[in-house]
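One structure coming up, written as structure tokens, with questions to follow.
Complex shown without one protein chain; remaining protein chains in place.
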Amino acid sequence: MNLLKKVAILFVSFSLVAVGTVSAKDFKPKKPIELIIMAGQGGGADEIARLVQGIAEKNDFTSKPLIPINKPGGSGGEALTYVKGKSGDQHTIMITLNSFFTTPQNQTELGIDIIEDYTPLARLLTDTFMVWIKKDGAKTSGINTLDEFLARAKQGDLVMGGTGKMSEDELLLGMMRGMFGFDAKYVPYSGGGAVAKGLIGGESDFTLNNPSEQMGFYQSGDSKALVMMTPKRNPAFPEVPSSYELGYPDLEYYMMRAFVAPADIGAEAQKYYTGVLHDVYMNNEFQKFNIDDGKLLSWIEGYGLSDFFAVEYDKHSEIVAAFN
Amino acid sequence: MKLTTRNAEIIVAIILALCSIALMVKSAQNRIDWTVEDNMGAGFMPFWLSVGMLICTIITIFKWFTKRSPQSTDEKPFIDPEANKYVYVTVLSLVGLILGTAYVGIYISLIFFLFFYLKYFSEKSNLFITIFSLATPVITFCFFEWLLKITLPQGISEPLFYPIYDLMY
Partner (left out) sequence: METFLLLMNGIGTALVPLNLGLLIFGCLIGLFVGAMPGLGSVNGVAILIPITFIVPPTAAIIFLAAVYYGAMYGGAISSIMLGIPGASTAVATVFDGRPLAQKGDAITGLTAAAVGSFVGGTVSVILFTLFAPPLAKVALAFNAPETFALMVMAFATFVGLGGDDIPKTCFSILIGLVLSTIGLDLISGQPRLIFFGIPGFLHGVNFLVLAIGIYGIGEMLWTLESTKGAVQISSIKFTFKDIIQGFRNLKDTVMAMTIGSFLGFFVGILPAAGATPAALMSYGITKQLSKNSKDFGTGVPAGVVAPECANNSASTGSMLPMLTLGIPGSPTTAILLGGMILWGLTPGPLLFTQQPEFVWGLIGSLYIANFFTLILNVALIPAFIMVLRIPFAILAPVIFVLCVTGGYAPTQSIHDVWLMLLFGVVGYVLRKLDYPVAPAVLSIVLGPLAEKAMRQSLIISDGSFNIFFDFSIKPIAATIMYIALVFLFLPLISVMKNKLFPKKT
């Protein structure tokens, strides 16, 4: 058992060294950083997480690598619980999307408090939503504007494809129902790509996809966008009108791409990760990719981000309440 | 009561029947009905599938009473008495390995698991066993952490690896 003793001594001595360094002033990661993705592989959040990882790796922004781990279970409920349980862990960050607001409200049994349980790092991007129909769709042929679409939708027999019950696009449908007084049959698919394909395959009549999810079909002319739910037009879709121009300023909704860390990681670690994300954000490649993809660059950090979380959380609780 | 195959058959069938009932109860926490307006409830599929499981186990129990299945007439011991230590020791050492992985970290636990297992079951020399028990975690580490960049659980042994990570990156 000589060996065991040696291992034990080695172990204790290393632990002492480690305890000694934790209190040091400038934070530097000591091991690979877990980048938790609260959605599945191939989705929008996953795409951004891997872009951030790739750019950080290529430019050596972090001294230890970022390791993306997908935890899509329970609309992100699993990821939220996991990161909440990692309180004080300085080697975990998580990319969040709007399910950060909706999942704690839909699954109250998880006991998540998004302000208390996480350290806000930064919001990098916001993604918008658009109303999409198929060119020459069975029930929507000849429709070219939002108003024509709304008139048709009031007949109540349209099918909308979406990314899952109580997900952003269904909430958005709920919002539109309240605003315009039409209803549609909602069919959930697994992921934005499948939603887009369902529209082109003729299974659904309209969708509320993110710009990038329909980009391929939009460029080939298979799908048509009727409105972009933002105040201004988007340079990636110059001919699609904004909801403000069409006179529906209430029709505004965003999908955020923000990063958080577990609670109690300390100001130094928070500063470090915010700095890394800012380096990525300022990178040319990152900026160009997102502009081409129709996303909005929208950096906020620290208290600004906490306020944003609080406002969005309340806004979503209204939407969810109106929905039920 | 001796654990013969005949006894095992009925015990397992009863346990499975109870599990099926538990699954039905658990599924019923979601809606198990199916209406045209609200579509199929989330619990519909698991509930009725569990009902199917229960029916299958009831048939198995019935076959046991009427001695219609080969297992229900087999009075040989369920686990070969000469070999049962292999099964029990393996399962227990695996429980130990996983417990160790969760709390002490996988690499340290692997050393102890391999050392114990080889010592118990193989007739190799102590030197061989020691080298083998130490080399396997090292190879595992290189493969997962270095090549694949997947961190395996390190539990409380985590600080031990900081210097290695510093060397690696």
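Just a few scattered comments:
In order of appearance the chains are A and B, and numbering begins at 1 in each one.
Just so we're on the same page, a residue touches a chain if its C-beta (ideal position, glycine included) is under 8 Å from a C-beta of that chain, and two chains touch if they have at least 3 such contacts.
What you see is a predicted model, and the numbers here were worked out from it, not measured in a lab.
Looking at the complex as a whole, the chain kept out of the display touches A, B. Screening A:L51, A:I143 or A:V240 against the full complex identifies A:L51 as the residue touching the chain left out. When the missing chain is restored to the complex, the residue among A:P104, A:G137 or A:G198 that touches it is A:G198. For the chain missing from the display, the contacting residue among B:N30, B:T73 or B:N126 is B:N30, taking the whole complex into account. Contact between chain B and the absent chain runs through residues 5, 8-9, 12, 16, 23, 26-27, 30-31, 34, 36, 39-43, 45-46, 49-50, 52-53, 56-57, 59-60, 63, 69-71, 78-80, 82-84, 86-87, 90-91, 94-95, 97-98, 101-102, 106, 110, 113-114, 117-118, 121-124, 132, 136, 140, 143-144, 148-153.
By the touch rule set out above, chain A reaches the unshown chain at residues 40-42, 46-47, 50-51, 53-55, 57-58, 68-69, 71-75, 77-78, 81-82, 106-107, 109-110, 159, 164-167, 185-191, 193-194, 196-198, 200-203, 212-213, 215-217, 219-220, 222, 289, 292-293.
Definition applied: only the chains that are shown with their structure count from here on.
Centroids built from CA atoms put chain B at 36 Å from chain A.
Of all residues in chain A, only 3, 7, 10-11, 14-15, 17-19, 30-32, 34, 63-65, 67 touch chain B in the complex they form. Taken in their complex, chain B has these residues touching chain A: 108, 111, 130, 145, 149-151, 156-163, 165-166, 169.
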